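Removed from the display is one protein chain of the complex; every other protein chain stays in position.
Think of it as A and B in the order they're written, each chain with its own count starting at 1.
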Amino acid sequence: MSNAIEVRGLSYRAGRSFEISGLDLNVPAGSIYGFLGPNGAGKTTTIRLLLAMTRRLAGEVRLLGHDVPREVAQALARTGYVPERPHLYPALTVAESLRLHAGFFQRWDATWADQLQRSFGLPGDRPVGSLSKGEAGKLLILLALAQRPELLILDEPTDGLDPMVRRDVLTAVLDYVAETGATVFISSHLVHELERMCDWVGVLDHGRLVAEMPIQSFKSGVKRIRLTGSPEHVEDAPFAVLSRMAEPLGPGETWVVRGWRDPMRQYFEGSNAAVRDVVDLDLEEVFVELLRSSRQGEV
Amino acid sequence: MLKQMLWLHWKAVRWVMLPLVLLCAGMPLAAMRLSQTTGGGDAYDMIVMIELWTPMFPFLAAFTGISMALTAWVWDHNGRHIYALSLPVERWEYVLLKMAAGTLLLAVPAAALWLGAWVGSLQPIPEGLHAYVLSFSARFLLAALIAYAATFALAAGTVRTASVVITVLLATVIFGSVGVEFVNGTFGASVPAPLDVIKAALTRWPGPFNVYGGSWMLIDV
Partner (left out) sequence: MLDDIDPRSPVPLYEQIAARIRVAVAAEEYVAGQSLPSVRQLAAQLRVNPATVVQAYRDLEREGFVEMRHGAGTFVQAVTADRRGEERLRQARELVRGLLEAAARVGVTAQELKLALAEASGEAARE
């Protein structure tokens, strides 16, 4: 099975304005897939549709080879899920929640759950409802990991957590992946955080998948080009122009382009502009530019 | 998994259980003791006194079943069922497990009722009367189970579904009654009121609530 998650033609509608239509996703097994998108893009909804927590209108979903929702229980037995907001029963204590959860998962690793609980510093007798945001976040990841899943679906697992807790959570996940080669599907609007650990990215905007590719391709082709002048025509450029902006100080323009390779400097010879500078963008900048241009319908 | 579900259901209904148990144990005991004291040993007087208490028991059974069912689902409703949906159990399996757990837990207030009735029956009863402790308790358990099952089905759905069902029911009864009265008054017909129709359908055999219509007499000839 080459894809841990496979989605074809997913469709869903809520109210009059929100719609997901014809969504395709491919999450390769063993990869760390970053599901990026601004708030309101539909990331949480998509995840709920993947897990059959919300009913879809059309399309196919396969989790670890299991057809959802027909075999969703089998898929969930091998999938660790961390929701956006804690979904545990607030009246139970940490220890009770662990015991309850353990009873439903055959592959529960009690020794490791203990270890994680200690290293996360979670007191067993505290009611879940009284945990701080950081503690709750750590408990959720603990539950998902101690199940020993083959697939982790994490919905903004570090949102609202302080940097130390964020590191604890992500380190625990990376550690687990190093040991087991599990697949991780992690959604976030915190692009910086995912930049280092993801090898695949999928970008969602307004319910549409704007891009899906290995992270290297995502970053490496996109550059910021500083030009000394303002070229008139842009036709048959060997690269895609995502945006153009005039320089704030002095003449020239700054272009953001996709598919850039160094020999393409020649394109500007003969025009009234020369390439002054080629700047690499980090994932967040690429993300922003991609969204901006896709919303304008240029991509 | 039933073990986990039983424990979870227990934790969720714990606080309701205590007053229920006290009520279930206390009421038959009080009914017996009070009707004996005031009856003064006369069989006829005792029957009359017991009859005053009798209508309360079907309500107690319904109350027990309904409150257990509602408390069973409160935690899930608060969390919008997300936790339950994330477990590797089919939806219907989860519902069935929870219902099985609740059914087992209903044994607790039923046992309390039986205990109260039994202790009450230890006092000597006038000649010609018998205490039907077992059949009384059995009827209670069955009635509570039915109330539990009916409420459970309603509580398991979304709040929206439950509101819709309840609204439709109330609307049928209210507007139906008004409509029927109008028709009867204007045309001199005698269409039965919806409430009576529903009650008859449900409580007469083989309606599900038939058990509520039977004899709730703890003491009888």
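Here is the rule we go by: a residue touches a chain if its C-beta (ideal position, glycine included) is under 8 Å from a C-beta of that chain, and two chains touch if they have at least 3 such contacts.
The structure presented is a predicted model; accordingly, all values stated were derived computationally and were not measured.
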Contact set (omitted chain vs shown chains) is A
Among A:Glu60, A:Asp114, A:Asp162 or A:Asp175, single out the residue that touches the unshown chain.
-> A:Asp175
Among A:Glu60, A:Asp114, A:Asp162 or A:Asp282, choose the residue that contacts the chain missing from this document, as touch is defined above.
-> A:Asp282
Looking beyond the chains shown, say which of A:Ala91, A:Met197, A:Met264 or A:Val288 touches the absent one.
-> A:Met197
Which residue, A:Arg48, A:Arg148, A:Lys219 or A:Arg258, contacts the hidden chain when the whole complex is considered?
-> A:Lys219
Considering the whole complex rather than only what is displayed, give the residues of subunit A touching the chain that is not shown.
-> 30, 32, 167, 170-171, 174-175, 177-179, 195-199, 216, 219-220, 276-277, 280-283
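Assume only the chains that are shown with their structure count from here on.
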Hey, how far is the Cα centre of subunit A from the one of subunit B, in Å?
-> 50
Of all residues in subunit A, which touch subunit B in the complex?
-> 51-53, 72-74, 76-77, 81, 83, 87-92, 96, 99-100, 103-105
Subunit A-facing residues of subunit B, complex = 1, 3-4, 7-8, 11-12, 75, 78-79, 82-83, 85-90, 93
